[in-house]
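The block underneath contains the structure these notes are about, expressed in structure tokens.
A protein chain is absent from this complex, but the other protein chains hold their places.
The block that comes next holds subunit A.
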Amino acid sequence: MREFTYLRAASLADLPASATIIAGGTNLLDLMKHEVMAPDALVDITRLDLNRVESEDDGLRIGALVRNSDLAAHPVIRRDYPVLSRALLAGASGQLRNMATTGGNLMQRTRCPYFYDRRMACNKRDPGAGCAAIGGVTRNHAILGASDHCIATYPGDMAVALRALDAVVNIDGPAPRQVPLADFHLLPDDTPEIETVLRPGEIITGVTLPAPVGGQHRYRKVRDRASYAFALVSVAAVVGMEDGRISQAALAFGGVAAKPWRDPEVEAVLAGQEPSDALFAEAAEILLRPAKAWGENQFKIPLLRRSLIATLRDATGMEAKP
């Protein structure tokens, strides 16, 4: 670990223009030990007043410092946004959730092993160096939105649920702004080192959820083991039914791209229809049209198809039997 200065911020106004922010540190400390990230200065924001969950208009405002475990257990989240509670509890381990924060979780970096290993070429770590993952062990890499420069995924669960809930990220800085979660994370293209729209000097102060939409909430995370493991694929679903037809379907997908993935065409094909295996297969077909495998991760294409179908059957009340 490289030497760094440590500063504890007392207020938002205290934040220096350029410093790396640390909250729970569950990802950053690892990255610093590996010197994948080697900031000169850390600013600890855990004393800031950003740890409340409050009503705002018809929705909810979640402070950036609200811990994953607290958010998952919050009664309003459990009642009105259960997909978020389920996604949080599917993530990491109890110990990590006790430390990880809402804002920090959005800034979680990829688990691509080639990104973590400084012996390996990585465009994300060292722009222009190349991507050693391509041609290597690619079992848990992206099948959607990847590029020849980077095939890493965003590894988190919480953001996948937030994406299905149309959450908005609140950003403070020289010009405070709100960014829909849909636009917060960026696909790699030829600049995989730029992962979010957050600019130097800006900080996430919280996440706003719109008014609850009801419906059935599901978070299905497919993983290599039941204990702590990153998603192979995951599906966050908020599905409403009226008169035997699907009135609304918000679907977001994790473990498949550099951002929580969502495709309006998939939702459009479901809206107004009676649930059926044929319909779900059609939705999956649309979802996976742009999918591309990079060797070992070929299986994610059928796995995502199967996971979407299973989630929709479950959320629409179809018999889940084979």
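A few remarks follow.
One rule holds for everything that comes next: a residue touches a chain if its C-beta (ideal position, glycine included) is under 8 Å from a C-beta of that chain, and two chains touch if they have at least 3 such contacts; residues count from 1.
In the analysis below, contacts and distances are computed from a predicted model.
The listed choices are "NADH-quinone oxidoreductase subunit I", "ABC transporter permease", "Glutamyl-tRNA(Gln) amidotransferase subunit A" or "Xanthine dehydrogenase molybdenum-binding subunit"; the UniProt protein name belonging to the chain that is not shown reads "Xanthine dehydrogenase molybdenum-binding subunit". Only one residue in the set A:Y81, A:F184 or A:F230 touches the chain that does not appear here, and it is A:F230. Contact with the chain that does not appear here is found for just one residue of A:G25, A:P39 or A:G136, A:G136. Considering the complete assembly, subunit A touches the hidden chain via residues 1-3, 33-35, 111, 113-114, 117-119, 135-137, 139, 220, 222-230, 232, 299, 302-303, 306-307, 309-310, 314, 320-322.
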